[in-house]
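Got a structure for you, written out below as structure tokens; questions coming shortly.
Not every chain is included here, but those present sit where they belong.
Labels run A, B, C and D following the written order; every chain starts at residue 1.
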Amino acid sequence: MNYQLNWSILWSGQTGGWLLNGLLTTLEISSLAWLLALTLGNVAGALRTAPIPPFRWLASAYVEFFRNVPLLVWMFFWYFGMPPLLPQALQDWLLDHGAEFWAGVCALGVYHGARFSEVIRSGIQSIPKTQFEAAHSTGLTVWQTYRLIIVPIALRLIIPPATNETLNLIKNSSVALTIGVAELTFQTRQIETYTAKAFEALAAGTVVYLVLCLAISTLMAVVERRVAIPGMIAQGNASEF
Amino acid sequence: MIEFRKVNKWFGSLHVLEDIDLTIEAGKVVVVCGPSGSGKSTLIRCINRLETIQSGDIIVDGSSLSDAKLDTVKLRTEVGMVFQSFNLYPHMTVLRNITLAPVKVKHVSPAEAEKIAAVLLERVGIPDKSQAYPANLSGGQQQRVAIARALAMKPKIMLFDEPTSALDPEMINEVLEVMTDLARDGMTMVVVTHEMGFARRVAHRIVFMDQGRIVEANEPEKFFAAPESARAQQFLSKILSH
Amino acid sequence: MDFQVIFNNFRFLILQGFFGFGTFAGGTLRLALPAIVLGFILGTFIGLARLARSRWIHWPARIYVEFFRGVPLVMVIFWFWFIIPALTGKSLPEYAVALTAFVIFEAAYLAEIVRAGIQSVPRGQIEAATATGLSRAQLMRHVVLPQALRNMIPALVTQFIVLLKDTSLASIIGYVDLTKAAQIVNNREIRPFELYLFIALIYWLCSYSMSRYTRRWENRLSPSPS
Amino acid sequence: ETTLEKIDKSGTLIIGTRTGSPPFAYVNKNNEWVGFSIDLVEKAILPVLNKKLNKQIKLEKKESAPQTRIPLLQSNAVDLIAETMTDTQSRRDNVDFSLTFFVTGAQFLVKKGGAIKGIQTIAGKRIAAQQGSTNAKIIRERVPSAKLLEFPDQPAAFQALAQGQVQAYTNDGIQLAGLKAKAPKPDDWAGVGEFFSYEPYGIAMRKNDSDFRQAVNVGLMDALASNLYFEIYDKWFGPKGEVPYPLLPETKRFLQMQVVPK
């Protein structure tokens, strides 16, 4: 390949700043969407195991509906389909305060919330049913049982699959560029536009994503060890047999 | 104290409890035994409404469980329960396992609850384990914590569902001893167990179940000396012979 | 809304975009199906390697998984598109590149599913098989993998549903899948709402019917009503 | 290996082009991959290659996206890029360009009667642009107070305009004309403003391959000198074409002045 690699374009001029901005936007949109997804996922996941049928149906409908339609479509829905339903004043406010960003947060959060709920549901279902009964038999209500016993245990059990989902969420945040959010992938394309150095720009993007994701999975591994229930969840590498 | 009146229960098409009539007076210990699947667990789980019944009625401490206005939480604070699989909360220390319900349900102050817990741990013989986590205790110790946890709500009735059958043989006794003490102190107890030695020593009455029915209910001496029903005879011969 | 656009382009969207019959390299199913099958085969090896005792085997497998978990798929496709010609001196057709990239990327995710599936088989099964003299390969094939497979089905289906939607990322190299087909029509006729609603419906039908169907399949595979 | 040798050996000319840039390169209603840029290559450049290499050269098309088009060239995956690529100095650092084959400039599409009349009136306004386009770059430099939103494709940007998320959409004049022509109600929209940028479209090729570039340029010059170019122009941009867009006399003169004597 007769291509002159020129890595210096990544730090000369504005490109470094762009990458940084892109990274910050990716972090912002991902973390807000993550909080939303975790909240929705927890509620829907818990409801799907609840003993009250209408709650289960509602939560199942949410999950089946949102996780089976491509994220791209949800981006368009939240950006183009949603605002006309809002009061005019709110629409105007949003337009001046990054409507595309908030639409991206909603799309990512609601979509991944549906996927998180599956993770949480399987976490809850892996807790023996007798654990619920023990709590009920001391007079704890359903809500207290979930809040004090089931969810705290499930959260610890699901750290590995939840880490996976978190990484997926971060990587999926690049779909927000279709509605104009200037996140990391957007910025690497921007660099390409300005410098015509496609390989360098994409390499930079790839490395930043990789570092970000590895940092998160390392962090989650530490968290997993920290909150491990003493003597219960296998500590360290229990993978061998 | 507890009264079953023509209680019937189905799981789908399976008739698990059939016309159960049974009265358990305050301060008495009743042992329930019978082959696997005969409905023993279901019977005692009806008492604190872990299972609901489809016909008949159960009266616990004067209130009818079929009463729509019955406060389930109050019922459950009055009826403690201990399971075969301990079911301690693995992410909490022994102390928190015991104090959780008194604090959250009865709104006892944490300090007060901890005082009660200390007394109970003393009583079940493991005063020094309050800061341990369940996974670091032996099975016998875990089951004793589970008993303390149930007692912390100051129940009037205690239900035991095969409390020793998940235990190593050496540990069975330490749990049975705690239960024997409790019985001596006058607690009303319903115990599903196959420990016939315990039944003989402690029970006031033995209820033998088969296929959802109470086949025989008798005093221990009579039951062991000469069970009336053929099914109970056969059952006893099997579990006592080995 | 005017759904005329869907009727006019139905053949292009479905035959070309979804199934892959047409003048363009493309097809959602034509990419997703072989990708999941081949990815699963590769993933099984990597998943088994992650469980191996020797660090010389499990560390490379682990690095492979961590690496591909951390990189966006679109970047992987991009790199394959340009690295394969650079290495082999020949440029491959879009389909071959897309398939290679998907198989290699998906294998990382599928390896984790395989690993979890295997670890969900009780240890006692392995001991029992070992004690009757079965070799490691035999016990894997006859005892562990069949049970692991059943445990993996829900995760595999979920992954396949994700993959079905992710084929659109291959449009960066000109692969025409359902989403890209809709975009091509959209660029020409500017009917975003109708088109996106239509593809959402198609994806939803696929995913939903599949997850319904597997629930029955799962029950069939398990010999007992447990 | 020069590009001509490569084409000679394989018997094919591989071009990178687009599926979604009507009328330059797109997929039409019959699912054929066509367009003005593709016609130029097929009708003007291919005959030159045929003559030069003395055989029938086949044409093969690959999709190029803004992020992939330069790598496509440089990895030898394609031999030229024929779509709507603006010839710029920084791009010339990496690729060579042919003569300019189309000239346009950036304008704004607005709702008819809107407040925006040109680049002087966009301060503080929300403006949509196409991702990776040179227009976005210019606006950012000339009117930093304008709020710029960049969309990856035309329909999304247009949707934003139609719903009032932005007050104007900027792109090359010709693209806006095409968009307006296909919009559900073309009369609701107006392209406004002077060209605020200069967008000469060229065919991109690998650097330092002057023989091949010469062949491409000869093809374009021949087409401009004969009437071929204008026939093709008329097919796509004439009154009955896909996007009616009359050729301005000065543009025509500029294009013709690129033709050097034989």
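Following the convention adopted for this analysis, a residue touches a chain if its C-beta (ideal position, glycine included) is under 8 Å from a C-beta of that chain, and two chains touch if they have at least 3 such contacts.
These figures come from a predicted structure and were not determined experimentally.
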Open item on the list: Stoichiometry for the complete complex in this file, please, as a label-and-count formula.
Closed with: A x1, B x2, C x1, D x1
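Basically, only the chains that are shown with their structure count from here on.
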Open item on the list: Based only on mean CA positions, could you tell me how far subunit A sits from subunit C in angstrom?
Closed with: 20
TODO: Could you grab the centroid distance between subunit B and subunit C? Build each centroid from C-alpha atoms only and quote it in angstrom.
DONE: 51
Open item on the list: Using mean CA coordinates as chain centres, what's the gap between subunit B and subunit D in Å?
Closed with: 82
Open item on the list: Two-or-more-chain contact residues of subunit A, please, as numbers and ranges.
Closed with: 1, 76, 80, 199, 202
Open item on the list: Chains as vertices, touching pairs as edges: which of line, ring, star, complete or other describes this one?
Closed with: other
Task: Residues of subunit D touching subunit A in the complex - done: 66-68, 70-71, 74-76, 88, 90-91, 93-95, 126, 128, 131-134, 137, 149-153, 156, 159-160, 163-165, 206-207
Open item on the list: Which residues of subunit C touch subunit D once you look at their complex with the stated criterion?
Closed with: 8-9, 11-12, 16, 22-24, 78, 81-82, 85-86, 91, 94, 171-174, 176, 180, 183-190, 192
Task: Complex contacts: residues of subunit A adjacent to subunit D - done: 1-4, 76, 79-80, 83-84, 95, 99-100, 177-180, 182, 186, 189-190, 192-199, 201-202
